[in-house]
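A single protein chain has been removed from this complex, and every other one stays in its place.
Labels for the chains are A and B, by order of writing; each one numbers its residues from 1.
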Amino acid sequence: MSVSTVTKDQFKSFVAALVDSDQKVVGVQAKDDKFAFGELTDADNLRLDYDVTILPPKKYMLPQKETLMSFKVGGAAQTVQPDEKMVLIGVHPYDMVAINQMDTLFSQGQYDTHYMNRRNNITIIACDVVTPSENVFASSMNTATCDSGFDILLTDIGDTFVVEAATEKGEALVKTINGAKNADAADTDKRKAVQDKNVASLNKHQLECKPSDLPDLLEKSYDHPVWEEKAEMCYSCGSCNQVCPTCYCFDVQDEVNWDLKTGSRCRSWDGCLLANFATVAGNHNFREKRADRFRHRLYRKGKYVPGKIGGQIACVGCGRCISACTTKIANPVEIYNTLMEKN
Amino acid sequence: MCECCNGKKDIYLPELCTITKRRMLNGTELYMHLEKEDGGDFDYIPGQFVEVSIAGIGEAPISISSSPTQKGMELVIRNVGALTKVIHKLEVGDKIGIRGPYGSTYPIEAAKGKDLVFICGGIGLVPQRSFIRYALDHRADYGDITVLIGTKCHDMRLFREEIALWEERKDMTVMETIDEGHDCWNGNVGVVTTLIPKVESHLPNSQILVCGPPIMYKFVLMALAEAKVPEENIFVNLERRMKCGVGKCGHCQINELYVCQDGPVFRYSDLASVPEAI
Partner (left out) sequence: MSKPRVAIFDFACCEGCQLQIVNLEEDILNLIDVVDVVEWREAMSEQSHEYDIAIIEGSITREEDAKRLEVIRSRAKILIALGACATMGGLNKLKNNFDDLNEVRECVYGKDGQMPHLNTFKTKACDEVVKVDFKIHGCPIDASEFAQILRSLLVGKTPFVPDYPVCVECKANENICRYEYGEVCLGPIIRAGCGAPCPAAGRECYGCRGMVDNPNVEAAQEVMDKYNLTVHDLKQKLVLFNSK
């Protein structure tokens, strides 16, 4: 596939044309002094120099709440499948890695049509990081760059973007950018310099081991005192789950319409830190202790989910949980490093 | 099924089945027999569960209590939550949503030629009954069959007529106990573990199948360890919140295992490094 360059002005014109088309366009925009993915109505609002978004782009594949089916109360149900197409602009490499993991998790074994239809309807324009966020540790997790999942990858090399089309969908889109030129060696060298810098420097927290060492580290850390110590300050508020690009647990609830005859079955985000996540009918809670729930999240990221996706660590170093945790106990790097000290 | 799903089925969509029989087994447990609307077979193996739902109320995992050797499917549903309360009000002819079957199975093949000991506490008898009936329907395939049943009190006893028929059979041993004594009860009194010494000599060479309330496992497994039963020969059937049934939603996870996929039936020796299991 092709690698080209476009000036920032040319790219803005391209985004403006997309926004004007029938296509739904979602991009990163400022929200007070932070950033969030949202529907773009003006190309000027796109901020590819952002540090990190409050929520990951996961919300477009697995929305906070979505309808799975509609039904007659007490009767038959019909599947409700998403079919909205969109272009998603500005996905950082660590979030791209997370999306790739989720794609595997929702398609392996039992194929989740709801997630996969949304995913397949999204064209992803990823971009390399320009501004590191306050808690990013993607370098530690080998997720400062990414090499798959996107349709197009942008790299800011000054007043120009290097534009790599990685799929046919991406290629077709790049062809619509007026003024795109084939990238020369100097351009790709500059791109490599940006990526090399990110590989070294997206690291506000340094994990003291290779990510691939985490499953073994956790294997012998189950009864480590850190779980109890940290969990004393845990609200069980699930903030760490909510902002995580690789958390995908969900709950399902039925809602009934005013006619009391029809309704819909909806799924919404859930979180393993929440008090009653493992409570069954009859009120027996199989993970009642805060410390057990606190440990479970770190084990899912570093051991359990990796077991389902070929060893990939399910923490991508975005640092969102570190920022979101009010009591500042969620930092995975700090916890994993603590486990290493005492082992 | 639609074009956008690439011909793939919606894994969350229940199929409507018809309630063809129903009766209360005791004050809280409803037995129901289901048939598919198209008259087809339910394709399941003892040990598996289904997701049962009523549109508008919700969905919950329920163990299958029948054997695939019989027509239709039987469930036993305790009136314990929002959904089951509504299910208890359903009548013969009413429809109910079913997804599945899901999960692992009892070792119906691997256990062939071997002695079977079922240890059942309370509604733990419900899924165990699936394998018991299957084994009785393939009687020549299995060795001795022993069923130990513990129930909290006399009034809570399940499948009384069926157990009476089992007791009459010469080709199986059934022992029953209740936790609290009762005027109408002449049998054993005590928790189900008190029956274990009575069959102790039998245990080390049997496949032991255990299902009961969460508190029961620890004590039964201690008794089995004392009786020198190898952990490879013990199968436990665990309950968790299997919300989606398809290994996605995360609610039923015990350490790295998903009860809805890797369980609900586990070989006990496979749970050595799964501290959340028991």
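Methods note: contacts are C-beta pairs under 8 Å (C-beta built on N, C-alpha and C of every residue); 3 or more make two chains touch, one makes a residue touch a chain.
As the structure is a computational prediction, the values presented were derived from the model and not from experiment.
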Could you tell me which shown chains are touched by the chain that is not displayed? A, B
Chain not shown: contacting residue from B:56, B:212, B:245 or B:263: B:56
Touching the hidden chain in the complete assembly: which of A:21, A:176 or A:327 does that? A:327
Determine which one of A:45, A:121 or A:276 touches the chain that has been left out. A:276
Interface with the undisplayed chain - residues on chain B: 56-58, 81-82, 85-86, 89
Contacts of chain A with the missing chain: which residues? 31-34, 36, 54-55, 64, 73, 232-239, 242-243, 253-260, 269, 271, 274-276, 290, 324, 326-328
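Methods note: only the chains that are shown with their structure count from here on.
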Could you put a whole-Å number on the gap between the CA centroids of chain A and chain B? 39
Which of the residues in chain B end up touching chain A in this complex? 2, 4-5, 8-14, 16, 54-60, 78, 80-81, 83-84, 94-95, 97, 214, 239-241, 243-244, 246-256, 261, 275-276
Going by the contact rule at the top, pick out the chain A residues touching chain B in the complex. 68-69, 71-79, 81, 83, 105-106, 109-114, 116-117, 222, 248-254, 256, 263, 265, 267, 270, 272, 277-282, 284, 286-287, 292, 296, 299-300, 303-304, 307
